[in-house]
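Entry: chain A
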Amino acid sequence: MHVGVAWFLGVSAVLFGIGLYGVFTRRSPIILLLSVEIMLNGSNLALISVARYWGEQSGQVFALVVMAVAASEVVVGLGLVVAMARRRADLDVDSLTGLRN
Partner candidate 1 sequence: MTSALIFLPLAGALAVAILPLPRRLTEGLALLVTLAECALGAAALIGFDAHGGAQYVENHGWISDFGLNAAVRYHVSMDGLSLFMVLLTAVGIAAAAGAAVRLGRERPRAYFALLLVLEFALVLLFTAQDMVLFYVGWEAMMIPLYVLMGIWGGAGRRAATMQFIVYTLVGSLLMLVAIATLGVTAHTFDLPALVARPHESTWLFLAFAAAFCIKAPLFPLHGWLPSAYRESSPEVTALLSGVISKAGAYGLLRFAVPLFPSTAHDWRWLLLGLALAGLLYGSLIAFRQPDARGVMAYSSLGQMNLIVIGIFAFNVNGSTGAIFQMVNHGVVSVAAFLLIGIVEARTGTDLLASLGGLANGRPMFSTVFLIAALWALAVPGSSVFVSELYILIGAFQQAALLGAAAALGMVLAAMYMLRWYSALAHEDDGERVPHGMTDLRPGELAIAVPLILLLLALTAYPFGVMDRV
Partner candidate 2 sequence: MTYDIVFVVASALAIISALGVILSGNPFHSALALIGNLVALAALYLLLQSDFLAAAQVIVYAGAVMIMFLFVIAYLGGRATEPVRARPWWQTLAALAAAVAVVVEVGFAIEEQAFGDGASVSEAFGAPQAIAASFLGRYVLTFEATSVLLLIAAVGGVTLAAHRPAPREEGAVSAFEIERPAPEVSLQAEVVDALTRFDVVRAGQVRDEDGET
């Protein structure tokens, strides 16, 4: 067996899929944010393995940028969660039914 870029990409796809499944099935905003992190990490793995494959730096830079972006998303997301927690006890995406017709 030779572990080439295809294997890394395969792992990245599995991670992305797991994250996607989590986003679809879970309801706590915290877990949803964590699931999104898994999706981003899967993408990052793909970027980095491709960068290695092509011997090209861009992918690594891109991956670093993604880390910063993910951190920003988390900051805002957690800020929202905290703001909501201040105003109501229940944190469940599904019970956020104020916005429904």
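As a selection rule, all candidates are chains of the complex that A comes from, given by their letters.
By our rule, contacts are C-beta pairs under 8 Å (C-beta built on N, C-alpha and C of every residue); 3 or more make two chains touch, one makes a residue touch a chain; residues count from 1.
Keep in mind it's a predicted model, so treat the numbers as computed, not measured.
This complex pairs chain A in touch with one listed candidate out of 1 or 2: 2. Taken together, the chain A residues at the contact with candidate 2 in this complex read 1-28, 30-31, 33-35, 37-38, 41, 44-45, 48-49, 51-58, 60-61, 63-65, 67-76, 78-83, 85-86, 89-95, 97-98, 100-101.
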